[in-house]
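Below: one structure, written as structure tokens.
Let's look at subunit A:
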Amino acid sequence: MARVELDRVTFRYDDMAMSFTLTIADGECFAVIGPSGAGKTTLISLIAGFDRVLSGRVLIGGRDVTDVAPAARPVTTLFQEHNLFAHLNAAQNIGLGIDPGLKLADDDHGRVSAALARVGLAGLEKRLPRQLSGGQRQRVALARSLVRKRPVLLLDEPFAALGPALRFEMLDLVDELRRSAGLTVVLVSHQPEDARRIAQHGVFIDDGHVAATGAIPDLLDNPPNAALAAYLGIG
Partner candidate 1 sequence: MARAAPALLPGIAVLAGLALLVGGALGALLAAAPAGASASLWGDTYLGRVIVFTLWQASLSALISVGMAVAVARALARRAEFPGRDLLLRLFGLPLVIPVIVAVLGMVAVYGQNGMVNRLLAGTGLPTGQFLYGLSGILIAHVFFNMPLAARLLLYAWQSIPGETWRLASQLGMSSGQIFRLIEWPLLRQVIPGVAGLVFMLCFTSFTVVLTLGGGPGGTIIEVAIYQALRLDFDLTRAVTLALIQIALCAAFVGCGLLFARAVSTAPTEGRLLGRPDVASRGGRIADALVIVVAAIIVLLPLVAVIGAGLRGPLVDVLADATLWRAAARSLTIALSAGVLALVLGWAILLTSRELRMRRRRPRAAEAVELSGSLVLVVSPIVLGAGLFVALMPLTDVFSVGLELVIVVNAMMGLPYVIRLLGPPLMRVAEQHDRLCDSLGIAGWNRLGLIEWPALRRPAGLALAVCSALAMGDLGAIALFGTRETATLPLLLYQRMGSYRLDEAAVTALVLVTMCLALFVVIERGMGGRGAR
Partner candidate 2 sequence: MIKPIAIVAGMFIAGMAFPAAAANHQPTLTVYTYSSFVSEWGPGPAIKQAFEADCACELDFVGLEDGVSVLSRLRLEGANTKADVVLGLDTSIMAEARATGLLAPHGVDLDHLALPDAWDDDVFVPFDYGFFAVVYDKTRLADPPTSLDELVNGDPAEKIVIQDPRTSTPGLGLLLWMQKVYGDDAPDAWAKLNARVLTVTKGWSEAYGMFLDGEAPMVLSYTTSPAYHAIVEQEDRFVAAAFTEGHYMQIEVAALVGSAAEPELARRFLRFVVSPGFQSTIPTGNWMYPVIELPEGLPPEFAALPRPAAALLIAPEAVAANRKAWIDAWLEAMSR
């Protein structure tokens, strides 16, 4: 079970007061859109546990994880960059997802290679991050999230630096993983087409709180308020 709920969560970032209340259904892809500085990354951060809420609760799979450390939450997070350790190669970075001490059993190496192949990077086990392109690095990070087998996957604009074709390819991969492994995916993106492509429901964050929520087609085609319309450039 991987339903994610934020129950009257509040937070303070610099001098912006934020509050979020939303529910993400189990197994769905949920999009988070909004202008820069609105609080999208903070939202992800609160779900993942890197930031502590001021008040309210965070529930994942029905369990209250408000006070639980990031590693103990059933969550994997992918940021826009810095997802890999610069001094470890691709296989080692993925291996950390299996055991954070890199103590791998014999068949674990096979799992690592399989994950690499799944994201289209077969054979690049020994490459260091600086020897990989930006897109390849993000795919290695995605491969790690595969071996971790956590039910919730948080993505904070992970494919923003990729070209359109590659980005769509990665999004489709994420969608496929979601369906085959039953993951709940929360995707933060600047591009509304990303949401349209793979998300079912979504939320528009503006100025630190939820300004609109609903099914993706409705949100994007019939924005319920002026702010969202202005953001989308409609009307």
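The candidate set was assembled so that all candidates are chains of the complex that A comes from, given by their letters.
Going forward, a residue touches a chain if its C-beta (ideal position, glycine included) is under 8 Å from a C-beta of that chain, and two chains touch if they have at least 3 such contacts; residues count from 1.
Please read all numbers here as calculations on a predicted model, not as lab measurements.
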item: Of 1 or 2, the one touching subunit A somewhere in this complex; value: 1
item: Candidate 1 partner contacts - residues on subunit A that touch it in the complex; value: 48-50, 69-72, 76-77, 79, 82-88, 96-97, 100-102, 128-130
